[in-house]
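Got a structure for you, written out below as structure tokens; questions coming shortly.
Let's turn to chain A:
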Amino acid sequence: MKKALILTMVVILVAGLFAGCAAPAAPAAPAETNQEGAKKVGLVISTLNNPFFVTLKEGAEAKAKELGMDLVVLDSQNDPAKEMANVEDLITKSVAVILINPTDSDAVGNAVKAANSKNIPVITLDRGANAGDVVAHIASDNVAGGKMAGEFIIKQLEGKGKVVELEGIAGTSAARDRGKGFNEAIQGAGIEVVAKQTADFDRTKGLSVMENILQAQPEINAVFAHNDEMALGALQAIKASGRSIMVVGFDATDDAVKAVESGEMAATVAQQPAMIGSLGVENAAKVIKGESIEKSIPVDLKLVTK
Partner candidate 1 sequence: MSNIIIQMRGITKIFPGVKALDSVNLNIYKGKIMALLGENGAGKSTLMKILTGVYEKTSGEIQLEGKAVSFSNTRESQGIGIAIIHQELNLIPHLSIGENIFLGREPVNRLRKIDWQKLYKDAGTIMKRLGIAESPETQVSELSIGKQQMVEIAKALSLDAQVIIMDEPTGALTEKETESLFRVIRELKEEGRSIVYISHRLKEIFEICDDVTVLRDGQFIGEYPVGDLDEDKVIELMVGRKLSEQFPRISCRPGKAALEVRNLNSPLVKEISFEVKQGEIVGIAGLMGSGRTELARTLYGIYGKSSGEILIDGKPVDIKSPGQAIWNGLVYVSEDRKANGVVLGLSIKENVSLSVLQRLSGLLGKIDMRKEAAMAEDAIRSMSIRTSGPMQQVKNLSGGNQQKVSLSKSLAAKPKVLILDEPTRGVDVGAKKEIYDIMNQFKKEGMSIIMISSEMPEILGMSDRILVMHEGRIAGIIDYQDADQEKLMRLAIGKKEVAL
Partner candidate 2 sequence: MMMTIKGKLIRNKSLFVLILFSLVIAVLNPRFLTVNNILNVLRQTSINSIIAAGMTFVILTGGIDLSVGSILAVTGAVAASMIAGGANLFASVMTALAIGAVIGAFNGIVISKGKIQPFIATLATMTLLRGYAMVFTDGKPVSTGSHEVAGVFSSIGAGYFLGVPIPIYVMAAVFALAYYILRHTRTGRYVYSLGCNEEATVYSGINADRVKIFVYTVSGFLSALAGIIITARLSSAQPQAGSGYELDAIAAVVLGGTSLSGGVGSIFGTIIGALIIGVLNNALNLMDVSSYYQLLLKGLVILVAVLLDRKQKSSK
């Protein structure tokens, strides 16, 4: 008896929750049946757990609103299997164009092929796809960004000094490209990389890894972190140690920009996630109209300093 009561309550609660969540989406449902459905664009985003992609999504949504387009956003939660399922969902919804921000360049291949087989054009955002056909790839140039950071550090240190490189998650393309650009830039200059450690793009790890490196290295002049989260973690470690070390991050998140403005961080390389999102939707609109677009669309980076 008691069990049944509890069960009923749970069912009502869950149903209520779904009803609540589904409400805003409801008016969109009939659109599938009229011709307007052809204008629908799908956006599959790798994760919404990261402010960067949240901003990207917001840029896309703003653009879609401006152009009066219908945008469906699905979150893959960093899981390629979920990503595949999301793309399949969009195919059954028969959207006109799919924008994918892949969780992984290799893993996304089959999802792209699935869309190809239904002749739905695909545009990749931020990360590329290593298989399948995409009409365009829109991304900021991570190699160029890494180079930008490297050159900035060389200039600030006047061509000489010891740096630490905090790497992103081993094996990701962002970590690879940013590191590559950075190392290309400092090659030949009098800059020595005294430690090169991964902190998994995570602030807490950035803190503890930097603490450990501070123990090992008596002399450090600058830190280049592959993203701002790690840079901000490293900053806490440096502050606690009382040493003065220049920190350069990547991504220009709100927190990082604040830190730059207050002079705690030296610089951060700004990607423009909102612009990636909005360019994605803009190009999707062009594809729907039948206009041709560039195969590779680079998005500008800029260095944020005080």
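If you want to know what made the cut, all candidates are chains of the complex that A comes from, given by their letters.
Rule of thumb we're sticking to: a contact is a pair of C-beta atoms (placed from the backbone, for glycine too) under 8 Å apart; a residue touches a chain by one contact, two chains touch by 3 or more; residues count from 1.
All figures in this text were calculated on a predicted structure; none of them were measured in a lab.
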| item | value |
| --- | --- |
| Touching candidate for chain A, same complex, options 1 or 2 | 2 |
| Interfacial residue positions of chain A with respect to candidate 2 in the complex | 48-51, 54, 167, 170, 195-198, 202-204, 207-209, 211-213, 215-216, 229, 232-233, 236, 239-240, 253-255, 258 |
